[in-house]
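Just one protein chain is left out here, and the rest sit where they should.
Every chain is named by a letter (A and B) in the order it is written, and numbering of its residues begins at 1.
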Amino acid sequence: MTTDVLRVQDLVVHYHTPLGAVRAADHITFTLRAEERLGLAGESGSGKSTMALAILRMIKPPGRIEAGEVWLEGINVMTLPEEEMRRVRLARIAMIPQGSMNSLNPVMRIKAQIVDALKDHGVRLSARQAEDRVRDLLQSVGLQPQVAEMYPHELSGGMKQRACIAIAISLRPKVIIADEPTSALDVVVQKQVMETLARVQKELEASVILVGHDMGLVAQFVNRLGVMYAGKLVEVSPVRDIFTKPLHPYTQMLIASLPSLEQKGTFRGIPGLAPLLRDLPPGCAFHPRCPQALDRCRTEAPQFKEARPDSWAACHLL
Amino acid sequence: MATLLEARHLTKVFGGGVFDRNTTVALEDFAISIDSDRPSITAVVGESGSGKTTLARLLLGLATPTRGEVLYLGRDLQKMTQTEMRTFRRDVQVIFQDPYEVYNPFYRVDHVLTTPVSKFKLASTKAEARVVIEEALKAVGLRPEETLGRFPHQLSGGQRQRVMVARALLLRPRLILADEPVSMVDASLRATILASLRAMTLECGISIIYITHDLATAYQISENIVVLYRGSVAEAGDVECVVKRPQHPYTQLLISSIPMASAERTWSSESEAAPGVQAAGTAGCRFADRCPSATAPCLQTAPPLFQTEPHRAVACYLYQNAPTLATGEMVRVFTGLATPTKGISGQPGSGEAQHAGV
Partner (left out) sequence: MAQDPSPILTVPEAGRRREGWLPDTWRYMRRNPSLVVGLILLLILVLFVGIGHLVVDTNKARALSAPAMRAPSFQYPFGTDRQGRDLLAVMVAGTPLTLRIGFIAGFLGVGIGSILGFVSAYYRGIVDTLIRGIADVGLTVPGLLVLIIIAVSIKEGLTVNQMALVVASLAWLNPTRTIRSQVLTLRERGYVDVARLSGMSGPEIIFKELMPNLLPYLGATLVNAVSNAILASIGLEVLGLGPIDSPTLGMTLYWVNYNAALINGWWWWWLAPIVIILIVFLGLFFLTVGLDEIANPKLRRAA
């Protein structure tokens, strides 16, 4: 029985700049099921990081959440007072932000940073309990107990990132949002960190939203994949379907452009450029680059609807 | 068979000064040679700490080797005269990884194009210079009117990188060193930029040394590959052999860790524990502390290159029955250029690269 742990409904985020409103996220709608791994893939400027921040209500001015609802286990997070929202963050939804391994406090030992997060959420622990808790957390992310006494600079990139995961799961959240958790890491370490995340997710029976631009990486990890383009969600499907029968032309072309290790072939990029988010073309945002564009695409923005069971896409061709 | 660029016993050690006890061997006894008759694309693949960035800087003459030398047309870079250096600077170009850092924010993007034109006297009048620059931009699929006159922050990462490729083309070099040219560019644009690079080799006869951590793009673009691990060569040879049937344990680990965006290829089972850190200056194979097949000899002396197939060499004692190769002879395992008729779309002049304002 799959229940929805998180439901995002028509979320709209704009950034107000002197040059106009930048439509970073435009009517995003999707659900996250219990114990599911959902991917949000997209290139730079697609709005995926904005989405992650918006779910946690961490958008700072000049950005603003203009509309939409985010239902977390039955509560609309957008209507909560700020004090309650603070408690929801980390305890119910945790985020591993982009570049977090570089945001660890360089003058605090790892143990202190974890305990800090716990204390901030009103968890009172004796010294002994704190030690045990920290050790358990580190173990669940595959780090030796000695790491608790170390400083961030003494750890490798992969270890730092796993320490960040430990902080994120310290209060056993139900939803973990990981934004480019492995972007600066080597391929081998990347795999280890993702395996750690998978293991942790299973233990906590939590759901994960993985935001990233590396389609291969996201695909290997998630059950369902959402593709974002120019601030819009253009397709959401089970990951196998995305690669075997992609619905949206952007998804199709994106997958075709990825280099394979199986055989040498042609280089197929997507011609043109992604549009500026403050200067979107009318109708479908992808139509200038779409080889299958119809006249309708130039004037009318397509609706995001279910084209196949459990596969959603926004395209007039469907 | 004359060589264009050659590195012999190239070694770079950092640290070890009067007050600095810690030394890091960034690159050890590395050799490579690029043929001057046959244009080729050679990939050098390594992760962070493999020494590939150091290698790039040494080959460009931006850093001096601790031991060994880099030769251009037979002349040691460190001993060149001004004129020879000038020729070198003109014949060997670079495309750097970071399309942001390479632009001086004070100037428009024209600056990176006009400087080499004037320094190397590629044009005698301003009008001529403009023509030369516009041609180069069009060759990489950019529209001059949308690119020139802009500041770097007004162009996207992909556009900036293409301007850099255009800059490399301007000088009609004989060799281009591309250091992670597409890693900071969006996935959809990577293919187009790589297609331009490939076209440069096939159409203009420019050789390319493609340095990257991304095996997939290396596989797609090159015919020969060198796998670096912590400053030494682990495996080298024909890219089809090395990628399809890797022999060195590190290469095998690397390939099995790559996440592919396909339904069939999935990540294999759990990886092994976190890598240990070998103390600097230890003799022995650099991969021994992580290697599942390590034996006693591996920890004592670094293995030489064994030529296990006509087009492959592996530095691993698992293959000690094969004949050894001296490091300078590694190039014997390289193959020639693949036939030009192999499907290349996206080259300048075809549909892909000429689309709207890239």
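Note that a contact is a pair of C-beta atoms (placed from the backbone, for glycine too) under 8 Å apart; a residue touches a chain by one contact, two chains touch by 3 or more.
All of these numbers come straight from a predicted model, not from anything done at the bench.
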Residue among B:38, B:67, B:126 or B:153 touching the omitted chain
B:153
Per the touch definition above, residue among A:18, A:81, A:106 or A:122 touching the missing chain:
A:18
Could I get the residues of chain B that touch the absent chain, sorted low to high?
60, 62, 86, 89-90, 93-94, 96-98, 100-107, 112, 115-116, 119-120, 150-151, 153-154, 156-157, 183-184, 186
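Here, only the chains that are shown with their structure count from here on.
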Touching chain B in the complex: which residues of chain A?
43-44, 142, 156, 158-159, 186-188, 190-192, 194-195, 213-217, 219-221, 239-240, 243-244, 253-255, 257-262, 264-274, 288-289
In the complex formed with chain A, which residues of chain B make contact?
47-48, 156-159, 186-195, 198, 213-217, 219-220, 240, 243, 253-255, 257-263, 265-267, 270-271, 274-275, 338, 342-346, 351-358
